[in-house]
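One protein chain omitted, others in place.
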Amino acid sequence: MNEMPVVDAEAGTLLPKISASKVQVFYGETHAIKDVDLKIADRTVTAFIGPSGCGKSTFLRCLNRMNDTIDICRVRGDIRIDGEDIYDPKVDPVQLRAKVGMVFQKPNPFPKSIYDNIAYGPRIHGLSRSKGDLDEIVANSLQKAASTRRSRTGSTSRERACPAASNSGCASRAPLR
Amino acid sequence: MSLPILVFVLLALSVAGYVLGRGKAIASAGGDARKLHSLPNYYGWFGFLVALLPAALVLLLWLPAQSVVIDNQVSAMISDRAAAESSLGLVMSDVERVAEGLNLAVGAGVMSDEQAASIRTEFTDVRERLGEVGVALGSDVTSETLQAAQRYRSMASTGDLLRTLAVVAAALAGLTFVYKRTDSAFRARNAVEAVVRWILILAASIAILTTVGIILSLIFNTVEFFSLYPAWDFFFGLTWSPSFGGGSELGILPLLWATLYISFIALAVSVPIGLFAAIYLSEYAGPAVRAVAKPLLEVLAGIPTIVYGLFALLTVGPLLVDIFGDGGLLGVGWMGGGTAVMTAGLVMGIMLIPFVSSLSDDIINAVPQSMRDGSLGLGATHSETVKQVILPAALPGIVGAILLAGSRAIGETMIVVLGAGAAARLSLNPFEAMTTVTAKIVSQLTGDADFASPEALVAFALGMTLFVITLGLNVIALYIVRKYREQYE
Partner (left out) sequence: MTDTTAPTGRAGATPARKGSLLQVDALTRKRNAAETRFKIYGLSAVGIGLLFLVALLATILSNGTSAFTQTFITIPVPLEKTEIEAAEKSIVKTSKYRAIIGKAFANVLSSAGVETDMSAKDLDKMMSSGAAASVRDFVLANPESIGTTHTFDLLASSRVDGYLKGRVTRADLVNDKNLDASHLDIVDRLNAAGILQKRFNWQFIFGADASDSRPEQAGIGVSMIGSFFMMLVVLVLSLPIGVAASIYLEEFAPKNRFTDLIEVNISNLAAVPSIVFGILGLAAFIQFAHLPQSAPLVGGLVLTLMTLPTIIISTRASLKSVPPSIRNAALGVGASKMQSVFHHVLPLAMPGILTGTIIGLAQALGETAPLLLIGMVGFIASNVPDGVAAGFLDPNSAMPAQIYEWAKRADPAFYERAWGGIIILLLFLMTMNIIAIILRRRFERRW
């Protein structure tokens, strides 16, 4: 983990969007991440590169406090988003995760229709005032996903967009509503 | 030779087989066990098994065959008149008792063997003389019975002699075979292992035999019942009023209704509690709470059903009457007595809580972690994740668990026997006493009724119905649960 590349946020003169200092993560007795310092500027794309198991995901999971869901995992250090400490006791992790989204390594479609899968996030966060709003969000997302897919030839994006209703196997058969 | 002695002789011959096989093998290798194909003990065991198994098989086949042959011969001696007076079976059991009494009398030295074979009812009070050796007979012995008994005795002693000869001959043949077969090149280990393998297969087949036994015993008696009572009336009759004097109405519908009603209440109690408990224990509870609460809940599953039955009869029933009965807390007067559908249903629900919760717990834990992460990563709360992601994913498994719990409830006996009441009734009021399929199986078969009457045989038809329903539920449930497991493996 020590070799994790640290990219300084150099773009812009503003406060960095995300800043981490002296982040430590423990899994039980194992010290998984040691002393990570990092600043990420707003509206930039940042990539973490490293060998398998070096802690990239673990660090990412710190950013929206997904590590809270693992009983034996402890996080130390200071992580700020817009200058606010996300590990402050006053911060609600649910609200934080609405702000800091996360896409996982493995596609994990929920056992629902494609529509409900896409509408899941907006629904729980109350982002739509009406059914029409929701329809629009879903349609937009699907279109965007389709356009990305056209621009790339990989199959990963297709899996992301169409949840294979795990047992049916064929993604295209998953019902839209 | 009596049976225990014969078994002992057979065992002794088998041990001889062990010594013979082992000795011959070592001798054929010139005393050097390393030249043998297998370890010397394998030759011994081969000798043991070859001496024992065929002879034991002969014995096992002989025992029922002999009794069938003797029964046929002796019952031919009993006149139709005597058989018509009572039943042939009763006369035959008298004959057996007299024969047994004569044996005892000879054994006790009260009679000589010849006396036993020659006494006549005309000259001796057989009943009294047998009474002296402790065989009590219900009625005086007729001369016909006595003659049959004497014939029975002589045939039995001839049969026993032949049996001894056959078994010993088989064992000796085995020993000869062992002696001829054993030499240093003989693969004794392979032979012994093949036999052991067959024994293992036999043990595994007992599961099939049990099922076959259940099905046969249900089918034969059910068919007999339907020859005495129309199947249509049984399956679609609305009244259940058995009377051992005849003219019974044996409709299963009231029983089935109460069974389903009670099971429904039991599930209505156990499914929400069990499911929520499982969700809490697997999703929220810390390791400490889990380590305490889970085993404690499972204690409920380990308590015998008779305890729940007593709890229903003596505690829950009176408690419910205090609340819903005449002059009760609510003053509604819905409930007449402690035994009721509600009583049995509630207690059965308590019994099923750990069943539902441990099954659901397994199923919820089988939902992949990635699915939880996905939902939490999107900012869902834990309960939203449970309700909208985990439960839908676990739904098939949970349905399977509920079906299994339902099958348990339908087949449960002691709680309904003690807690539900004895009157068959088609009613919607859950505070009324009703009776179920299992309770009636018990009550129809525990009396002294003879097994030929439709009132007793109906229990087998009820059992058949119960077996088919629960088997159907189990097969479906196990299939669903297995499919569900495979999906996430």
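Labels A and B are assigned to the chains in the order they are written; within every chain, residues are numbered from 1.
FYI, contacts are C-beta pairs under 8 Å (C-beta built on N, C-alpha and C of every residue); 3 or more make two chains touch, one makes a residue touch a chain.
This one's a predicted model, so the numbers in the text were calculated from it and none came from an experiment.
S.K.: Of B:E412, B:E432 or B:E455, which sits in contact with the chain we cannot see?
M.R.: For the chain that is not drawn, the touching residue is B:E412.
S.K.: Determine which one of A:Q24, A:S57 or A:S113 touches the chain that has been left out.
M.R.: Reading the full complex, the residue touching the unseen chain is A:S57.
S.K.: Quickly run down the residues of chain B that touch the omitted chain.
M.R.: Within chain B, the residues that touch the unshown chain are 189-190, 193, 196-197, 199-208, 210-211, 213-214, 216-218, 220-221, 272-277, 279-281, 283-285, 293, 296-297, 299-300, 302-307, 309-311, 313-315, 350, 353-354, 357, 381-384, 386-387, 404, 407-408, 410-414, 417-418, 438, 441-442, 445-446, 451, 459-460, 463, 466-467, 470-471, 474-475, 478.
S.K.: Which parts of chain A face the unshown chain closely enough to count as touching?
M.R.: 17-18, 42, 48, 56-57, 60, 63-64, 81-82, 84, 86, 88, 90-92, 94-96, 98-105, 124-127, 156
Just so it is clear, only the chains that are shown with their structure count from here on.
S.K.: Counting in whole Å, what is the centre-to-centre distance of chain A and chain B, each centre being its mean C-alpha position?
M.R.: Roughly 58 Å separates the two chain centres.
S.K.: Which stretch or stretches of chain A touch chain B in the complex?
M.R.: 64, 66, 69, 71, 94-99, 101-104, 106, 108, 110-112, 120-121, 124-125, 166-167
S.K.: Spell out the residues on chain B that touch chain A in their complex, using ranges where they run on.
M.R.: Of all residues in chain B, those touching chain A are 286-287, 368, 370-381, 384, 388-389, 392-393, 395, 487.
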